[in-house]
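Omission of a single protein chain aside, the complex is shown with its protein chains in their original locations.
Letters are used for the chains, namely A, B and C, taken in the order the chains are written, and counting of residues starts over at 1 for each.
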Amino acid sequence: MTTNSLTLARIFPRPKSGKGLWGWIGTVDHKRIGTLYGITSFIWFLIAGIEALLMRIQLSDAELDIISPDLYNQLFTMHGTSMVFLVIMPLSAAFFNWIIPLQIGARDVAFPRLNALSYWIFLFGSLLMNFSWLIGQAPDGGWFGYAPNSSATFSPGSGMTFWIVGLNILGVASIAAGLNFVVTIVNMRAPGMTFFKLPIFTWMTLITSILIVLALPVLAVAGIQLQADRLFGTHFYNSLAGGDPVLWQHMFWLFGHPEVYILILPAMGIVSEVLPTFARKPLFGYAFVVFAGIVIGFLGWFVWSHHMFTVGLGPAANSAFAISTMLIGLPTGVKIFNWMATLWGGSIKFTTAMWFSVSFIALFTIGGLSGVMHASVPSDTQQQDTYFVVAHFHYVLVGGALMGIFSGIYFWWPKAYGHFLNEKLGKINFWLMFIGMNLQFGPQHWLGMNGMPRRIYTYAENMGWEPSNMVASVGGFILALGVLVFIINIFVSKKQNNIASSDPWDGRTLEWSIPSPVPVYNFREVPEVKFRDDFWFKKYPQTIKEYYHDFDEEEIKNMKPIKPDEKDLGENHGIHLPDLSYYPLILAAGVTILAVGMMTHFSVIVLGGIGIFWGAIGWSLEPVNDPESH
Amino acid sequence: MSNLWKILTTHKGNGWWNLPETPQSNTNPKNEGPISISWLKKLWNLLSHGGVDHAGPTFYTIVAVFLAIVTLLELWIYTVKTLGAWLNPLLFLLSALKFIGVVAFFMHLRFDHKYFTIIFTFCMILGISVFISLLLLWSFAGLKP
Amino acid sequence: MSQTIVDNHHTEEHITSTGLSNRKLLMWTFLGSDVMFFGAFIATYLVYRGKSLNGPYPNEILNIPITSISTFVLLMSSFAMVLALHYLNENRRGITQFWIWSVVVLGAIFMGFQVVEFTEFAIHGLTPRTNLFGTTFFILTGLHGGHVTIGIIWLAIMGYAHKKGALRSDNSEDLELAGLYWHFVDIVWIVIFTVIYLVSATDGPPPGIPSITH
Partner (left out) sequence: MKFLRKKLPLKHLLLTMPFIVISFMFLIGCNPEDPQSTFGDKGPIAKQQKDLFILIFWVAAFVFIAVESALIYLLVKYRYKNNKLPYQSHGNTKLEIIWTIVPAIVLTFVAVPTIQVIWDQQNGVPDDLGEPLRVEAIGHQWWFEFRYPDLEIITANELHIPINRPINIKLQSEDVIHSFWIPKLGGKLDMVPLNDNYMWLLAEETGIYYGQCAEFCGVAHALMRFRAIAQTEQDFETWVEDMRTEPIPPQSESEINGRNLFMAQCSMCHTNNSYTSGSYIREINSQKSRWDAWLNDIENSPQVSAPNLTHFGTRHTVGAGIKEFSKENPDNLIKWIKDPSSIKIGTRMEKHASIYKTEENRLTDSEIKDISNYLLSLKPNIK
């Protein structure tokens, strides 16, 4: 865009200052967007968690009648959908936003306004989906919405429509964010930071982003097809006209399995940062951890039918997918073992972040192993759609993804907000979550093997399921208590204001070289990168030789240990940052309105279209930086 | 063998697949013709505007004519009744030719940085293999009575 | 050891680690993502090929000659597109205008063909609700048409910007991005033309109607 095109289309003035509410609404700063993502998805976490607790109350004993079956179906559907799309994914996105530019030494992501757009679309999409609660018709088809149960014939209300439209909107947001981070990581690295010097979290983000970019279109297609069935009476999944319900399952899991790696890889990245920091050793076998991530990301595309072992695909397909599924255990194992080897010979400090990361290894292994059990088709026919599956995926999702994310929160909080989270409360938080989580999901293995199907709102008395369910429910509440302690911790820590230095944990990567909290411009000077764990080796040049065996002695002698940058210049100091913009918000609103139009009336679609057009035109005519502001 | 391994895993960033170290060391290398026989190269350079920045109108016209011919060819073999089982593979082959023609020359992949080629072919390969395995499932589907 | 980033907001071109333009990288990655989008629809079409329970079947309704013409039109629009970019880079305004607008016109002709085709089919009793063929055919080609329409709008804006002097050789990347998108839409059509039209043009009713429960 050149300067002579910008006199057009300036309907209202561009937000000028970064202060106040309007500053947040117009923000394009990756850190603020990260915070917005974090807050929003944490609120959804509480809501989805409360949904889970309601289910636990209903299931705590046989034949309870607290929640109606209808409501129960809505609860688990919204719980699953929210936890996946509104909690773990955007919480990961919060970390991408906050950390990636800092780790690669950039001042912002590649497309700051696109970044804002992703957030706003995510926000509107999540609001829309949960709006269905208010009109009493929340989605009730399960988080994978199997056709034809989700078709207009069998699910005539608007619940599933909300689900599809919501997911499609969220898909747009995720794809936009995914594209942004692919470009950011490929293109915005500091000088000298080759791909094999990228921090592992950045690597995992790159792989995750690629998975997002490739997997979510498939979900979008499935959603469009189902939506077309529901609205226009097409026959994609209408078995009466020959449509094949199995195709829906393929489509969903073709997306769905890459999706579960989208959920876990960021957490693995976080863990790969936390463990080395607190073991005070570099990550063992860097290249292998990276390759393992790549292999997982690729292989993850060819295992989807393991969710369909009981569909009757035939022995040939079942065997093939059993083997490909088991193969995934190998790269994952490589990661686990490298993390443990990182601890080996280290000097381990047990901070809360470290506890969470360690528990990630412990719990994810359990979940992974039950995953391998599922991969054995004949025994999976006894487990599929039972609580054994529920146990498996909560061990990888709560024990894995969520624990990893909490680890990241405790780890990077001082960097982001300049003060520590209280460690004592942190420990309480951790142990409550750890114990609660095992009590909640451990007995579910036994429930599953004892024949308890999932997605049932009640069960009979003589089945022998009561004790385990009671334990699970109690565990659920202990887990919730842990989360509550975390919330309390946020406020207590803010009050205590235990100020953190630039480098509170003796960190290893670039983000610890800049002041805490991070100044708007991130890096006063764009760093030049020489090593993996660049900051560490520049702090401790004497250790370079241990890692880089053939590094030049002379050069090391000439290196002066550097100190983290403690000084926040206060303002931009001539560093040009992208100016604020409202257009992402307008465009996002347009997209959402258009999608709502799909559910309501044609005129609303037109309205949304106008919004999109206005947003897009205004956006592209608006320069990144306003010349008049200088 | 161990040497190869070292090259593959070396951490100093000099492995063969490694990406440029600094922006300066590798700005938009020009991709040259696919076959290095010199007369072909000459012809190539002639056609593609001296091979400098990107191809010229002559070259594009040749590509366009080629695309048109392939389209006609497709139509023609479609009417040939005797091809039988060969028809579909042939049609796919021809459309792949057209596809490559557009992607490589009109979309400048041939003249552009290899990253773009890598990204796009990766997605194509992934998409094709995933969806072909999906379609294959239907030929195995079903359980024996 | 450090290097201060030069202030380069005049050119708006960031120095990137690969030396590639951010936007072009974004575009290509997006196209990769779109591959999966169309791939899923084409796979759906192939899964349901020959499974419609009732007519009209492809062999009764597809009109290969007409569609070949529209295919050809789209192919040529790609040609026009690449020339437009070329002449823009050479700063030859008049001829650039001509080629940009030819793309728009050719694209519009293609869409015209599609509209005619859709109505024709509807008259002959094939709608998205008729059978699986209708369902998969209309949604796939319809979404492709949607992509084309967006491309037309985009290029029309480009043409206007070029006329007003806002699009010049120094920011020709704006047109290049639109061009990439346009070519991609074209190659998707190349596949669709083969898969839906040429390959399945002879498809008739399925050998045996699949068994329903009763």
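Just so it is clear, a residue touches a chain if its C-beta (ideal position, glycine included) is under 8 Å from a C-beta of that chain, and two chains touch if they have at least 3 such contacts.
Values in this document were obtained by computation on a predicted structure and should not be read as measured data.
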Revision key, fill the gap. From A:455, A:530 or A:576, the answer for touching the chain not displayed is A:455
Study note, to complete from the structure: Cross-chain touch to the chain not pictured, restricted to A:370, A:407, A:429 or A:513, is A:370
Point to revise | Option from A:25, A:127, A:294 or A:326 whose C-beta touches the chain left out | key: A:326
Study note, to complete from the structure: Filtering A:130, A:202, A:407 or A:438 for touch with the omitted chain leaves A:438
Study note, to complete from the structure: subunit A residues touching the chain left out here are 68-70, 73, 141-142, 146, 148-149, 153-156, 239-240, 242, 244-246, 279-282, 284-288, 310-312, 314-315, 318-319, 322-323, 326-327, 329-330, 333-334, 336-338, 340-341, 343-351, 358, 361-362, 365-366, 369-370, 372-373, 375-382, 384-386, 423-424, 434-435, 438-439, 442-443, 445-446, 449-460, 462-465, 467-468, 471, 540, 543, 546-549
Point to revise | Residues of subunit B (touch criterion as defined above) contacting the omitted chain | key: 5, 9, 11, 141-145
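Just so we're on the same page, only the chains that are shown with their structure count from here on.
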Study note, to complete from the structure: Cα centroid separation, subunit A vs subunit C, in Å, comes to 32
Check your understanding: Whole-Å distance, subunit B centre to subunit C centre, using C-alpha means?
Key -> 19
Check your understanding: Out of subunit C, which residues touch more than one other chain, so two or more?
Key -> 16-18, 20, 25, 29, 32-33, 36, 40, 47
**Study point:** Residues of subunit B engaged with two or more neighbouring chains
**Key:** 19-20, 23, 115, 123, 126-127, 130, 134
Exercise for review: Would you pull the subunit A residues touching subunit B in the complex into a rising list?
Suggested key: 186, 191-192, 194-197, 214, 246, 250, 254, 286-287, 298, 301-302, 305, 312-317, 532, 548
Practice item. Sort out for me which residues of subunit C touch subunit B in the complex. Key: 15-20, 24-25, 28-29, 31-33, 35-36, 39-40, 42-43, 46-47, 64, 68, 71-72, 75-76, 78-79, 81-83, 86, 89, 179-180, 183-184, 186-187, 190-191, 193-194, 198-199, 201
Study note, to complete from the structure: Touching subunit C in the complex, subunit B uses residues 19-20, 23, 26-28, 53-54, 56-57, 60-61, 63-64, 67-68, 71, 74-75, 78, 88, 91-92, 94-95, 98-99, 102-103, 105-107, 113, 115-116, 119-120, 122-124, 126-128, 130-131, 134-135, 138
